[in-house]
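Note that this complex is displayed minus one protein chain, with the remaining chains in position.
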Amino acid sequence: MRRFIQKYYALLKVQLSTSATQAAQYRVEFLMGVALSAFWTLSAVAPLWILFQQRSTVAGWRRDEALVVVAFFTMLKGFIAAFLEPSVNNTVEHLRKGTLDFLLLKPADAGFLVSTTRLAPWKGTDIVGGLGLLLVALRGLGRWPAPTAWLAMLAVLAAAVAMLHALWIMVVALAFVTVKVDNLTYLLGSLYDAARWPASVWRGPMAFLFSWVLPLAVMTTDPALAVLGRLQPVEALRAVTLAAAMSALSRAVWLRSITRYTSAGG
Amino acid sequence: MSGARSFIEKWRGLLGVGVASAVAYRGEFLVWILTTNLPLIMMALWTTVAAEGPVGRFGQRGFVAYFLGALLVRFLSGSWVVWQLTWDIREGGLGPRLLKPMHPFAYYAGENLAQIPLRLLVSVPLVLALVVGVGPAALGHDYRQWLLLPVLLLGAWLVLYTAMLVVASLALFVDSALAVWELWMAVGYVLSGYLMPFELLPAPLRRVAWWLPWRVTLALPLETLLGLCSVRESLAGLALQLVWVTVFGAAALALWRRGMRRFAAFGG
Partner (left out) sequence: MEIAVRALVKSYEVPVRGAGLSAALRALFHREYKTVTAVNGVSFDIAAGERVGFLGPNGAGKTTTLKCLAGLLSCTRGEVTVGGYNPSKRQEEFLKRVTLVAGQKQQLLWDLPPTDTFALNRAIYEVPAAQYRETLDALVALLKLDAVLHKPVRQLSLGERMKCELAAALLHRPKVLFLDEPTIGLDVVMQSAVRSFIKEYNEAHGATVILTSHAMDDVTALCPRVMVINRGEIVYDGSREALVERVRPGRTVKARLSAPAPAALVGALDRRGCLRAHEGATLTLEVARAELGEVLAAVLAEAAVEDLSIEEPPLDEVMAELFAKTEAP
């Protein structure tokens, strides 16, 4: 076990450093990222702002409470941009060129190699932006969460990260089947947009979709509820269970798609 | 005479191939349809809000009609050329295109237009949902606006298409052209009426946004479809579309010409 962890820790370090040296332009990307995340944050907050000019609460949420959800939405968006999307795109690139063969022939877990083949922390400006929004919202609410609330938040946030990773791995698995996958990551990104609203907004089939099939609502609403001190233990348990189940499922799908993989040119 | 005929032949061939490839990539087309889900999400959100009472002149039905219409306009006038072209420039797919005796802008436009049959196909359920689900009352009643609608949709597509060409031409100079397009989208989400009905924007913002290119790509045809604006306003919008198409078209051509000189000098 210790050897296992040592190996993968060393690998992660090498992957991170090669990613960094390889992105010759990461300073430019960082600056662009800062500008873009400012605009996207504005575009995420604008409807909220207009909405709460009409109403004082929406589906049981006050403005600053809803802003906490937007804060977690923004943070996780940064996580996706920095740690999930670059790897998925790189893997798709491997598939297109047929060089995934080399990756599959390596004596290390292919799922791990694929998830870490490109990491771009400098694209995670939204993580900082989200933290900023969280502070603004907490100031607006005028109260500071208890330590237990922070702990609960970390637990459900970790579950959210695991769910996102599972979703993106499944996208890579799909890339083995369809020709063009750029659209697929785009699709997931577009669906993720729904996570900026508190989960109680959704009714009927949407509520089911976003809490069980694509548990986006859980990812951002649960951490917000935790920070606000309103998270029920059973909800926390559901988030963690769901994360475990999705990780297991994505692992199974991944292994299956590896078996089915036929590389370019047959 | 033969010039006209060869022109038609060329476009027929191009459109034929375009339709065939649109069908071949129907999986990707489907994904694109699914990607355009934001209106549905916003619909769910705003109808929840409107359950407690109408917002402006929009009740629950009003929001359903608005966002179904937004979806329809998106499907009929959307374009991907900015991604195609930047990708071709970066990955070297542009060279072969340049060898074709046809301006690349026209080539990509043909590919885009060839998707019309497929796009109409996916629009049918939306129109049905509008008429049956919300009721014909949700649509405009002035026949002049019905006549204007196809023209405004074409105009919306042209504004979007030429704007994309401007940004894609930037890819001949800088690596991060797509980031510029992302900027366009981030602003456009709010100012085009995609996240909420355009008229719900705060008044000062609305007055500025009225003139900007985003409104005429979405809110304009949409309000015409739903009869939310007068014929005069539709016509004024059409004039504004013309202005933006001219501006973007000229800018794209100028940028492209300069970029091509660079491309020829550095070989991409």
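Per-chain residue numbering starts at 1, and chain names A and B are given in the order in which the chains are listed.
What we mean here is this: contacts are C-beta pairs under 8 Å (C-beta built on N, C-alpha and C of every residue); 3 or more make two chains touch, one makes a residue touch a chain.
A quick note: this is a predicted structure, and the numbers were derived from the prediction, not measured.
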Worksheet item: Which listed residue, A:L104, A:A146, A:V177 or A:A245, touches the chain dropped from view?
Response: A:L104
Item to complete: Write the list of subunit A residues that the hidden chain touches.
Response: 7, 10-11, 13-15, 18, 21-22, 24, 97-99, 101-102, 104-108, 110, 113, 258-259, 261-263, 265-266
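Going forward, only the chains that are shown with their structure count from here on.
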Discussion item. Give the list of subunit B residues in touch with subunit A in this complex.
Written reply: 25, 27-28, 31-32, 34-38, 41-42, 44-45, 47-49, 52, 55, 83, 175-176, 179, 182-183, 186-187, 189-190, 195-196, 200-202
Discussion item. So in the complex, the part of subunit A that touches subunit B is made up of which residues?
Written reply: 25, 28-29, 32, 35-36, 39-40, 42-43, 46-47, 50-51, 53-55, 58-59, 178-180, 182-184, 186-187, 190-191, 193-194, 197, 201-203, 206
